[in-house]
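For this depiction, one protein chain was excluded, whereas all remaining protein chains were kept in their positions.
Order of writing sets the chain letters: A, B and C. Residues in each chain are counted from 1.
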Amino acid sequence: MSKARIKAAVVGANGYAGAEVLRLLSAHPRVELVAATSRTHAGKPVEEAFPSLPVGLTFSDTAAKELKGCDVVFTALPQTAGARLVGELTDGGARVVDLSADYRFDDIGLYEKTYGVTHPRRELNDSAVYGLCEVERERIRKAKLVANPGCYVTSALLPLLPLAEKGLLSDVIIDAKSGTSGAGRKSDEAYSYCTVDESFRAYGVFTHRHAPEISEKLGMPVVFTPHLLPIKRGILSTVYFRTNDPAAAESILKNAYVGERFVTYSDKLPEIAWAAHTNRCIYSARFDGERGIIVSVIDNLLKGAAGQAVQNMNIMFGFDEADGLPVCAPV
Amino acid sequence: MSKARIKAAVVGANGYAGAEVLRLLSAHPRVELVAATSRTHAGKPVEEAFPSLPVGLTFSDTAAKELKGCDVVFTALPQTAGARLVGELTDGGARVVDLSADYRFDDIGLYEKTYGVTHPRRELNDSAVYGLCEVERERIRKAKLVANPGCYVTSALLPLLPLAEKGLLSDVIIDAKSGTSGAGRKSDEAYSYCTVDESFRAYGVFTHRHAPEISEKLGMPVVFTPHLLPIKRGILSTVYFRTNDPAAAESILKNAYVGERFVTYSDKLPEIAWAAHTNRCIYSARFDGERGIIVSVIDNLLKGAAGQAVQNMNIMFGFDEADGLPVCAPV
Amino acid sequence: MSKARIKAAVVGANGYAGAEVLRLLSAHPRVELVAATSRTHAGKPVEEAFPSLPVGLTFSDTAAKELKGCDVVFTALPQTAGARLVGELTDGGARVVDLSADYRFDDIGLYEKTYGVTHPRRELNDSAVYGLCEVERERIRKAKLVANPGCYVTSALLPLLPLAEKGLLSDVIIDAKSGTSGAGRKSDEAYSYCTVDESFRAYGVFTHRHAPEISEKLGMPVVFTPHLLPIKRGILSTVYFRTNDPAAAESILKNAYVGERFVTYSDKLPEIAWAAHTNRCIYSARFDGERGIIVSVIDNLLKGAAGQAVQNMNIMFGFDEADGLPVCAPV
Partner (left out) sequence: MSKARIKAAVVGANGYAGAEVLRLLSAHPRVELVAATSRTHAGKPVEEAFPSLPVGLTFSDTAAKELKGCDVVFTALPQTAGARLVGELTDGGARVVDLSADYRFDDIGLYEKTYGVTHPRRELNDSAVYGLCEVERERIRKAKLVANPGCYVTSALLPLLPLAEKGLLSDVIIDAKSGTSGAGRKSDEAYSYCTVDESFRAYGVFTHRHAPEISEKLGMPVVFTPHLLPIKRGILSTVYFRTNDPAAAESILKNAYVGERFVTYSDKLPEIAWAAHTNRCIYSARFDGERGIIVSVIDNLLKGAAGQAVQNMNIMFGFDEADGLPVCAPV
């Protein structure tokens, strides 16, 4: 006898992150997928819009009655666009995993400055739980609203937080490189094949919105430089830092996530392909005196977005935390 | 209560196809993975050799006692190298899905000519079932030994066989393009990144070993030209043919696999990305007078190898045919 | 003392083909580049719009007086958009190499049907020379207007014309694969990095506009199927045909271009990387009875567009035919 399934929906399922949530949920043993919304494709079968997603649903809009009775709703709308809707959904009784930045900040002023908007639901923001699964697991269990962390942020925070908590971290520089899916679905020459292929570039130097998110969670300023890789998916972050106790730092890095299925210290320097198409974060570290370097890899759409979102759901509903989530990477 | 699991092993798990079987079985709800062999890596934890595969096993060699008690063994050895071992495994009582070409041919003389060897187990060859799942499902159910079809072959046969059976097919030319994983794990300048990237080439013109396999199954000669694509995975076959009844041919192509979860006719011309990382075959057709063109896509390592192998196992053991097999493609 | 330079301009220099003409001319020993036009970027320094092209010019529009005194103008406007302008330029005394399809057809009715337009300068079309350099060299020398051939067309015609002329060719199927630059500069999700990367697709099956161009020049119908490769540049055409005299056909293919610097028969099957970033066409052939297969490679933007255009100019002005044109391919 198979176990009971919860009802789930995805709002904003035509973006890359939303589409990945849809894909994961369609094969999840404890979920019944009841709705997927898309303003662009409302009324069209999902498979017609996306032949790679034969999930048997028709896109609806966010007024769809199916959204009402859901146990959990994943919201994957552009930053600030869905903050009100998230509130309405939680008001209506659903538990929500929000993939945007709208409920990620403790300091709502920092959020408003970073995104140039006024937050519509400050009280809800106060009760939202930051969904970095391995770090906030206990609070996520009971959360009504989980704010799913940013992709770059996840790759950096997982190895850095244990060091920061012990006061073993200073002078942090994060040189991060992301696959092009991180920019979302694009009709833009800057993201055309001929522009991206065989090239590589930095962007948002000193100005990217993930820097404040990392700084807030880490409790210290960081330098953060993202780059665009000519690959579809994956992030590798090279993190430079100083520490006053390298031996202690190394030991903490090696032991912080022992027993975790999705976060792994590796003696060998990890490659993006080890984590791509999985929900894992794999990192390694090297030291030279007080100087340390961490190399950390994730799949930006899985552990960096849809995968962590489903992991959050698994925690919230008491499922096996790995249900529906890939651990092994394909060739 | 979860359902009982069968014991499974993978022989030759360090090749790409074997590694993919390992990956699929490690997340299969009805399988307990008990052994993985590799001559190169015997004695080494799988995860040490392949950090992308944290399956919790240590590589053994083919003498491993774990192979003995298996319900099913997947053999993924180079052509002709494993023909004897397949025999020993079936003699020992295991059911076997063999991913090599050794047991694929009805005409053992054609096999021996094509591969330049003498077949060691002619009687076993006679009882082997050709594992093109949607076509041979009933025979696969009871098979002791299933010979998993070639990757190029699968992409071509699925759309062509229904036409051939009705006598609606002649003058077949298959222009096929495969991702580089089809060549296997390589330490060879011809398959180095700088040689393959931003390039494309034909190979095996008039001489590739998949041509006799296609011809035998189709019951007619074919021209088959494979090409090497600068992508990791996926095959697209463009098939040119003539037919004396285009309307009937079109109707058959549209209806041959209605109800199948892994084989789909598409009105739009399919792209490799629709099928990559899934177990699907998606094809479409266009006609101009008596001339027809089919475009068919699969993932060479899934529907073209490991995925179809697991689908065969699902059929053999009465599992849901989609257990452990991806249907939706990632971004 | 260096030789005298002619004055040259590029109209439509912001498209990929036009930009490549600009790049080639900027390093050409016999050319002074006097103008580059772009409707989008008129008034802007070329290097500001395209940092990869520091040619020291400012984009003008097509009314620019610099166009008037040119010895040669390259027109690289979208099909049908520039047909009138080409006429005005030739009326004004310039010699023109037109990279569009507007003046390529002998049968103007076929052109009008293929492109769905009325030709504005039928009399000029009659005097235009089809710029397949190695085939029409003598007529190009004196031409006032050269119609530069299509990229796919060039890859197919160079090996096929010598066979067609001898009546050794029938039942021609051209399965062609092109790099994504062939689609031009794009802001379109269908050509975004995440759509094209790790994928491959056919398009224009039975309907592509290069089929009539090939058929007219070859004097027989052909089946032509283009595909989109996940590379920036290069075309590989796999051509299937029948011949009543394979030995003669093979001999003609091997000898047709002996002594040519840009067209080469190769015993080994050529790869796109051998021709990419050069002005060469390299082809090989295999026979099996009356069935022949030719594999032909070019760079779609060079021998398939800008390179052949410059080669045409070299012929028209009596320069060394290889001036300013790359022969060796980069790593």
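Throughout what follows, contacts are C-beta pairs under 8 Å (C-beta built on N, C-alpha and C of every residue); 3 or more make two chains touch, one makes a residue touch a chain.
Because the structure is predicted, anything quoted here is derived from the model rather than measured.
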item: Chain not shown, its touching partners among those shown; value: A, B, C
item: Option touching the unshown chain, where A:21, A:70 or A:194 are the choices; value: A:194
item: Which of C:34, C:53 or C:124 contacts the chain that the document leaves out; value: C:53
item: Hidden-chain contact residue, picked from the options C:26, C:114 or C:314; value: C:26
item: Identified contact with the non-displayed chain, of B:198, B:216, B:250 or B:299; value: B:198
item: Missing-partner contacts on subunit A, residue numbers; value: 173, 175, 177, 179, 194-195, 197-203, 205-206, 223, 225, 227, 229-234, 236, 238, 240, 269-273, 276, 286, 288, 291, 293, 295, 331
item: Sites on subunit B contacted by the missing partner chain, in the whole complex; value: 16, 180-181, 185-189, 191-198, 230-232
item: Touching residues on subunit C - with respect to the absent chain; value: 1, 16, 19-20, 22-23, 26-27, 29, 51-55, 181, 198, 232-233, 264, 266, 268, 270, 273-275, 277-278, 282, 301, 326-331
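Heads up, the rule we're going with is that only the chains that are shown with their structure count from here on.
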item: Interface composition of copies subunit A and subunit B: same or different, split at half; value: same
item: Distance between the centres, which are taken as Cα means, of subunit C and subunit A, whole angstrom; value: 46
item: Whole-Å gap separating subunit B and subunit C, where each centre is the average of the chain's CA atoms; value: 40
item: Inter-centroid spacing, subunit B versus subunit A (mean Cα positions, whole Å); value: 35
item: Junction residues of subunit B, two or more chains touched; value: 198, 232-233, 270, 273, 331
